[in-house]
Every structure is written in structure tokens, then in C-alpha cells.
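Worksheet for the structure shown next.
The other protein chains are all here in position, but one chain of the complex has been omitted.
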Amino acid sequence: MAVTSADLIRAFGAIADRMTAERDALCALDGEIGDGDHGIGMALGFGAVREALDGLDGGASPTDVLNTAARSFLSSVGASTGPLYATALMRAAAAVKGKDGLEDADAAAIVAAMAEGIAHRGKAEIGQKTMLDAWGPAAEAAKSATGSFAQVLAAAAEAAHRGAEGTAGMQASMGRAARLGERSLGHRDPGAVSAAMIVGVLAETLG
Amino acid sequence: MAVTSADLIRAFGAIADRMTAERDALCALDGEIGDGDHGIGMALGFGAVREALDGLDGGASPTDVLNTAARSFLSSVGASTGPLYATALMRAAAAVKGKDGLEDADAAAIVAAMAEGIAHRGKAEIGQKTMLDAWGPAAEAAKSATGSFAQVLAAAAEAAHRGAEGTAGMQASMGRAARLGERSLGHRDPGAVSAAMIVGVLAETLG
Amino acid sequence: MQTKKILNAGEDAVDEMLDGILLAHGDVLRASDGSHRAIISRDGPRDGKVGLVIGGGSGHEPTFVGFVGKGLADAAAIGNVFASPPPDPALACVQEVNGGAGVLFMYGNYAGDVMNFDMAAEMAAMEDIEVRTVLTTDDVASAPPDRKDTRRGVAGNFFIFKAAGAAADEMMTLDEVERVARHANARTYTMGVALSPCSLPQTRRWNFGLGPDEMEIGMGIHGEPGIERGPLKPADAIVDEMMDRIFDEMQAARGDRVAVLVNGLGATPLMELYIMNRRVQARLQEAGIESHATWVGNYCTSLEMAGASVTAMHLDDELTRLIDRPCHCAMFRVV
Partner (left out) sequence: MQTKKILNAGEDAVDEMLDGILLAHGDVLRASDGSHRAIISRDGPRDGKVGLVIGGGSGHEPTFVGFVGKGLADAAAIGNVFASPPPDPALACVQEVNGGAGVLFMYGNYAGDVMNFDMAAEMAAMEDIEVRTVLTTDDVASAPPDRKDTRRGVAGNFFIFKAAGAAADEMMTLDEVERVARHANARTYTMGVALSPCSLPQTRRWNFGLGPDEMEIGMGIHGEPGIERGPLKPADAIVDEMMDRIFDEMQAARGDRVAVLVNGLGATPLMELYIMNRRVQARLQEAGIESHATWVGNYCTSLEMAGASVTAMHLDDELTRLIDRPCHCAMFRVV
């Protein structure tokens, strides 16, 4: 078994730490083309996830962990990211349903499920300058990667990072920034940047 | 005849110019220990005086000029300075009643009447850190001075200036600044500073 | 350097605010047992009446919570600052105000709000409560006319909610209340201008920058960039720019009537809003349009942002009746 529920819980804790550390930087990014609160929601949401997971009993399955994370993120955050990440995490939970622990092949399944959940809930497509421009490439890279859980996530993280950087060159057609037209050019999408951080932390902590 | 109605009207014009030039500086002084608007009232008031005097016909006596100035100052300004200068100017008007023009002796009479009017209306005494600390010394100096209209006013201007500078060392016990207690020390009283300017302009323009 | 605010912990700001609101206005408002972020009207929800639920992020007070009360909204779902509430409080609102005639959700058109309220509506459907949704899209600066339905909802919310709330209070059916709400939204036009930024309680940093003599035309009420940035103009010129745009959209004829809202964003004194209103009314008079009713003040704010918006609602007989109908909210009353 590559990854246990305890590993997942540890990974969510590390995401919470990272979001707290990057809170103000993500807010500043959102201030440029949005409403300046992206880091607040991410830090708050993953903080609530960590707290909720602390309360889980020892026998929780990966699916329990992911569903608990989904619910606590949603009800603490709201905003755009709440439904997006809640749906993503619920899809990931469904993708590993019935398992006590995760195998190498589940790495790609989870990342792909996250990307699908976000696309479904947000009705977004690649290229619209949203977090999907990090999660989408991450899912593609994970699906075509081979090797261990960690290696798959490393490939996903790399692709998410490149995807996030690439949003600077996009004109937004979804979310708050869509009303900016050309004025959104030159700024990275905050949701894509935080998504790349999340995939990065997963790669560092799992495997 | 030392001073005609036309001279007085010219002098008020010069006062208006001076107050406009010093408007922001007087506001800044008032900002330190008051509400920051002294220059506005003085510029507005003497601007209104100038306009009202423009409308006077050629036969106006010095008393007419001073009464017109009093009324227009009061109704355009209000504030603390409106009643104070209106009363001062009405007293000055009464002091030269019946005259077609002013003699040398009237210089002291006018300055003294102004000081009395202010003291009466403001119920203020020397040493309380108000405009009376410029007008009071000016009246004393004018009364003991000898010589031409211009010489008397020069003595008054010198005393008004010294009086205004001296207010920096006083603790206010009248007007807005009275509530500051010791915090009013070290700041000149804006009303005393503008009073010294007025007497100074009178000395420069009349005589 | 942190911005200056009267706060305890920034994270507690919204809940502490709601505590303070309930302590001041307990005669009109209460929190739902199901969610302390669901604020319910003590008087208003009743059997057979369509329930009107509004909501959105905090930081716009008195929008939304201040417009809960008899004759206007039955409940408001309250989110974090500038963040849509999650589905839970919206669902709690639905459960509290459902009088068997259905519930209408009304809120500004923002992606986050749409996703969260839609999830709540799906959950309500599972409980066999019919929930419909009307998004407000009055911000004419936020998209061209051919994409009107993608526009943001801003200060015009006030009129649109008021019309729908009055319709529900008149015991119209869900179909009719929805029709009124869509009609009111279609006839309401807002243009705003921002002079200075706001800062979130949690970060206490300015959420955008504006040069010392710049203004931003069409700025959103969360500080989202607007149409263009330019030098600060005199009041009349600013209003003219707003009114030109509103007239363009509204296509009112001489003799038509409007309701007017001159709204402050938070830090702009009433003095400036009334100076703007002088010009708004002059422009209406010039166009032969009657100003039926005028509100001036802080109705839809962006925390401590300086700036203002002008809203015109193009009235017809029905909207006039609904706007005039008495209501009794914690922060707004028509008598």
C-alpha cells in the first residue's frame, strides 16, 4: 500500500500550512484581477479541513478522509473555491471508494477526479484562466506518467506549475476576472497558482 | 483729511488679498489646535466684504463702509470670527460716525473700537490665547502712539505681531483650543495671527 | 503596515458583526437554529407566502442583512467577507421561510454565489421545496448590452429585492414573484466609481491601488477592476458620465418615471452623495423624466471604499406600487 489514510491526513495538514504561509501572497494576486480574498478562503478552508480530519477516528478510509475534507472545506469557505474544491474532493473520494489504502495507480485517478470535479462544478474549460488550467494539465500529466505514487504526483505537480504560470498569458473568460477583458492579461490566475501549490505539496508529502 | 472712504475700501481689498494668500497657512495653524478652517472663514469673509464694498455708491461715509463690511462679513462667514469681526467693525463704524473722512486721531480710535468689540462679543480677556491677544496690544500701542495715521497704525501692527507670536506661549482658556489644556502650548493662535496680518495690511495701505 | 480598523480578530469579524446586529435589531431579526449565518425575519414569512431569500458575501452592509424584514426579504444567507455563503445557511433560510408556496433566491450574479446557492437549491429540491433563482445584473459597467446576463449585481439589488419583496408580501404566486423580480432586474441600471480601495479584515491590506488623483469607473463592489482608470473629475462630470451610460441603456421616454439611488461605497460623506444627486436630478429633469422617489446614502458598500454609484430603476405602474409599498427592515424602512 503506497498511501494510507494517515498519509492523506498528513498531506492535508501540509496543504493547510502552505496555504496559511501563502495567504497574503494569494490575496495580493487576487487583488490584481479579482477581489483580493483568494488566500483567505484557501487558508480558512484547509484549516477547517485539518481540524475536521483531526476528529476522524482511526478506522477512516481514504474515501472518508476525502469526503470529510470536502464537507468541511465547503461549509467553512463558500466563495467560488468552496463548491469547486468540495466537488473535486467528493469526486476523488468516489474514485477510491472501497479501498483501505491507495496504490500507485490511484495517484492519477485522484488527480483526474479532482480536475473533472472542478470542470463539472465550474462549467469551465481549459484556457479560460481558472484553476482548471493547473488541474487540467496535472491530470493529463498524471494519466500519462508511470512509476510510483510519488513519481506520478511529481509529474502532475510539474505540469500544474507550468499551467499556472501559463495563465499569465491568458485572457480570462470565467470567474470575476472575465469582466476585465484584456486587462486580465499579464496576471497569473490566483486559483491556478494555489492549485499548483496544492499538487506540489501532495507530491512532496505523499509517497 | 488723512484717510477717505475710498482708501478704506482699498484697504479692505488688500486685506482680502492677504487672507486669500494666507488661507491654507491659517487653516494649517487652526488644524493644530482647532478645526482647521480659520483661513477659509477669513478669506471668504473679506472676499464678501470686498464684493459688498464694490457695490457701495461714491458718497458712502467711512461709517457706511465699516458697517457694510461688518454685515457682509457676518452673513458670509458665521463661525467664531463672524460675530467677532462684525461686532468689531460695527464699533469702529460707530467710533467715526458723522465723519466724511478720517483724521490722524481716528487711527487709534478705530483700532481701540475693534479691540473692544471683540472683547465684548467674545467675552474674552487678554492672555486667553485668542485674537484679542493681537488686537488688545494693538489698541494699547495705537493709543500711546503719536504721529500720522500711518505711524499710529505702524505701532499697532508691530504690537499685534508681537502679541500674536506671544500666543505660542499661552495655554488656551477660550474657544475650541481651551479643551486642549497643556496641549495648546507651543502653537500660535490662528485668530491672533490673522489679526496681526490685518493690522499689518492696514498699516501698509492707509496713510 | 496594517490598515486601520476597529476589530478584534479579523477572522471573527463576520460572526461578531452578526452578534452586534442581532443585539441591536432583535425585534426584527433572529438567527436560524440551523445556522447562525442564516438571518431570518421575525415578521414576514408566513403560510402561503412565497419566501424571499437573499444573500451573499459580507462587507456590503446594510446589503444584505439590513434588507431582511416584513415587506422585503424573509431571510439572508451571510458569507464571509466578499465570499458567497456556503450552501448550508442558504438551505437553512429556505427551511425557515418556506410557507408552502415556494422560495425565491435572489442575489448578485457572481460565480461563487451561483455555485453555492445552486447547491442549496438542489438540496432543497430533495426536501420537496421548490426554489427558483433570479440573479441581479444591474451593473451596466460590467459587460456590454449584448451580454447583459453576465453583468454583476451591485447597488441596484436594493430596488430589485424591494420590488420582489413587495410582490411576495402582496401574496403573489411564485411564478408572479419570479416575473416581477426578472422585470425589476431588467429595468434597473447602476454605474459606479471608486476613489480609494478597501481592505479585508483578515489581511488589513489595501486590495487594490489607485493613484492619488485617479478614479476607477465601473469598479465592482469587491474592488474588481472596472472599465477604465482616469483622473478624478468634478462631481458633475462624474455624474454626467454615469447618467449618459444609464440613459443609453434605459431608453426612457419623456414623461417616464424612475426611482433613484445615489449610493455611497462606505467612506464617501453624505455631502458628496447629495452633491451628486443634485446633478442626477438635473439630468433627469432635462430629459423630461420624473424622479418618483430618491434614496441617498450607504445602501450597498464595499467596506471602507470611497466612491459612489447611481442607480435608476425605470418604473412602470406595477413597479411604482411595489417600490412604494411599506416595509420594515432592521436598516431600512418605507412607511
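Per-chain residue numbering starts at 1, and chain names A, B and C are given in the order in which the chains are listed.
The definition used in the following text is that contacts are C-beta pairs under 8 Å (C-beta built on N, C-alpha and C of every residue); 3 or more make two chains touch, one makes a residue touch a chain.
These numbers come from a predicted model, not from an experiment.
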{"item": "Chains shown that the absent chain touches, full complex", "value": "B, C"}
{"item": "Touch criterion as defined above, residue of C:Q202, C:T268 or C:T311 at the omitted chain", "value": "C:T268"}
{"item": "Option touching the unshown chain, where C:T150, C:Q281 or C:T320 are the choices", "value": "C:Q281"}
{"item": "Candidate in contact with the missing chain, chosen from B:L8, B:I33 or B:A134", "value": "B:I33"}
{"item": "Identified contact with the non-displayed chain, of C:I40, C:A306 or C:I323", "value": "C:A306"}
{"item": "Chain not shown, touching residues in chain C", "value": "1-2, 4-8, 13-14, 16-21, 23-25, 58-59, 61-62, 66, 193, 195-196, 201, 212-213, 215, 232, 234-236, 238, 262, 266-278, 281, 291, 294-298, 301, 303-304, 306, 308, 328, 331, 333, 335"}
{"item": "Residue ranges of chain B at the interface with the undisplayed chain", "value": "23-24, 27-28, 31-37, 39-41, 44, 74-84, 121-122, 174-180, 183"}
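Here is the rule we go by: only the chains that are shown with their structure count from here on.
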{"item": "Topology of the chain contact graph, where touching chains are joined (line, ring, star, complete, other)", "value": "other"}
{"item": "Gap in Å, rounded to a whole number, between the CA centres of chain B and chain A", "value": "73"}
{"item": "Chain B-chain C separation of Cα centroids, rounded to whole Å", "value": "53"}
{"item": "In chain B, residues with contacts to at least two other chains", "value": "none"}
